[in-house]
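This structure is in structure tokens; I'll ask about it shortly.
The complex appears here minus one protein chain, its other protein chains still in place.
Let's look at chain A:
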Amino acid sequence: MKFSTFSKISAALIVALSLTACVEDGDDGIAGVIGADGMAGKNGVSTFVTRTDVIKTNANIAYAAYADSLISATTLKTVLETFVAEPTEVTFALAKKAWLDSREPYGQTEVYRFRQGPIDELKADGTLGKDDAGEGPEGLINAWPLGEAIIDYVEAVDGLSGPESPANAIGMGGIIAAKKDDGTFKYATIDATTLSNLFEHGEDGRNVTTGYHAIEFLLWGQDLNEEAAQSDSKVHDNTPGQRPFSDFNTSGSCTSGKDVPVADEICTRRGQYLVTTAELLIKELTRVTEQWEPVSGAHYKTFVAGGDVSLAKILEGMGRLSFGELAGERINVALIENSQEDEHSCFSDNTHRDIFLNAKGVQNSFNAKYVRIDGEVIEGASIYDLLVVEGHHELANKLRGALEATMSAAAVIDTKAKTGTPFDVLMQEGIAQPNIKAVIDALVAQTDDIEAVIDALGVTTNDLRDDTEQKI
């Protein structure tokens, strides 16, 4: 992706020549921004970039972020296997750490949603399009909230109990422990087939049996501490779920909620469930990552050849994630509901990272910069560069600033959570809601600028122009 010095100069020259008729411009930056409006160009920020360069970099970052997600999921599986083989406080802590680590790259991939990409539209046959469920692999990877009762024992919150979801559909104790009338397990084998078949069991979207949040539930358990929605005090405490590592103990002291001890086989099955979910996560992430494989990946190929349609998709995904998904559904709903159920990573209290990383993904797309989990920096032609090259200096700077403002607001939430005030405490009225509102406001502002960029670059989803020529 690097331009030779020669082409940089000649490119700058062409641009400079074409501007000779205009008013006095400042000196051009060296291999950087051209001078404009009497201002000297900045050195070394940008080279001459084309729209296709921006699209290619965006695709390369997609690959890097999905590949990182895949790599960290693979690590997660290994760590989980170690933990299941030998459950101790230490291995348990490592398992949780591996899960948290795996969320770091994945959170930054979510900007690749809402743009008809592989994550939303990859079908079983390997092509892209709308399948019957219309979901693609996203649900299998990251579905939330989940009705955890299908998986394992749950504590009935505030004394709620009844012939509801766990009992009706699967049996008490979920897939892990439910038994038939004859005393044998309802699901004899815990394996990929069993879990996949039970995904959205009975057409119920809450029956999420796999993905990141299923693993999260198996590691942390329900976050039961002072559930504000059910208690009069309306105060959440600041700890996540408190599942004990003995839930995986297979040497005579297996625990399973209030039943202590229970037969070891329950813990064995729980361990099998945990590792199997990691396997399935790897499988789905592999499918998506392969689509984005530079040069050979099916989606990579069509995307980099897509011209303005692809550029529109980049911006579309940035705007939709910023506003509808992040500001609206992931933050505002939790806020107006004061509800942990509407909190993204509710078991682990990792929601502050989800928010931060989603926002980071949007910034990555704009700056065309992504730091891989091994520290390597992927960088290339950015939308910022493109805006500057095409003469939209002010807008480039405005959106850069807006994204920075969002990141700094998200950093406040992140810091509070890391210092003892997690999102579910923060979101309560009267405590520190302004911090969350600041993130929402910043996201709203950046979305306006993203919209302005779409207008300025004149990109729309042009593939629709031919729509009326299709089948009548």
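In this section, a residue touches a chain if its C-beta (ideal position, glycine included) is under 8 Å from a C-beta of that chain, and two chains touch if they have at least 3 such contacts; residues count from 1.
Note that in this section contacts and distances are computed from a predicted model.
Chemist: Of the candidate names "1-acyl-sn-glycerol-3-phosphate acyltransferase", "Thiol oxidoreductase", "Transglutaminase family protein" or "Pyruvate dehydrogenase E1 component beta subunit", which one corresponds to the UniProt protein name of the undepicted chain?
Modeler: The chain we cannot see is recorded in UniProt as "Thiol oxidoreductase".
Chemist: For the chain not shown, which residue from A:148, A:349, A:385 or A:449 touches it across the whole complex?
Modeler: A:148
Chemist: Among A:178, A:263, A:411 or A:444, exactly one should touch the missing chain; which is it?
Modeler: A:444
Chemist: Determine which one of A:97, A:130, A:180 or A:418 touches the chain that has been left out.
Modeler: Answer from the full complex: A:130 touches the omitted chain.
Chemist: Please give every residue of chain A in contact with the chain that is not shown.
Modeler: 116, 129-130, 132, 134, 145, 147-149, 154-158, 160-165, 167-169, 203-206, 222, 229-230, 316, 323-325, 327-329, 332-333, 336-337, 339, 341-342, 440, 444, 448, 451, 454, 460-461, 464-465, 467-468, 470-472
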